[in-house]
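The following block contains the structure, expressed as structure tokens.
With one protein chain held back, the other chains of the complex are shown just where they sit.
Right, chain A next:
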């Protein structure tokens, strides 16, 4: 499910469990997030998740109205940057503290529900008294 799932495969959980590995890799990860440039057009990481899939669409319906509005605003602003072939001024870049994975918990919940539905659909039931 992880590879075909909306969040893609990830070594992050394994790295986070190992303290010294985390100490070395975290600065590289932070540098990579900065350099990839999504923050420079005012986006958050979860705005980049592939949304053209039914499970992510269900997760998107679970956002609060405010979160949904802010997401639409960020897309509009980033599209405008794309049209202007430019990035935002430095004050408007997403700060690392603001770059919270707001959609990931919903996606994981939908994924869990989907797995549970498949489990119930295909389980073999045996009556034991």
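For this structure, a couple of remarks:
The rule is short, and it goes like this: a contact is a pair of C-beta atoms (placed from the backbone, for glycine too) under 8 Å apart; a residue touches a chain by one contact, two chains touch by 3 or more; residues count from 1.
Basically, contacts and distances are computed from a predicted model.
Its UniProt record calls the unshown chain "Cytochrome b-c1 complex subunit 2, mitochondrial", which is the correct pick from "BHLH domain-containing protein", "Signal recognition particle 9 kDa protein", "Cytochrome b-c1 complex subunit 2, mitochondrial" or "60S ribosomal protein L6".
Of the listed residues A:4, A:83 or A:125, the one in contact with the hidden chain in the full complex is A:125. On the side of chain A, touch with the chain left out of the figure occurs at residues 61-62, 64, 113, 116-117, 120, 125, 129.
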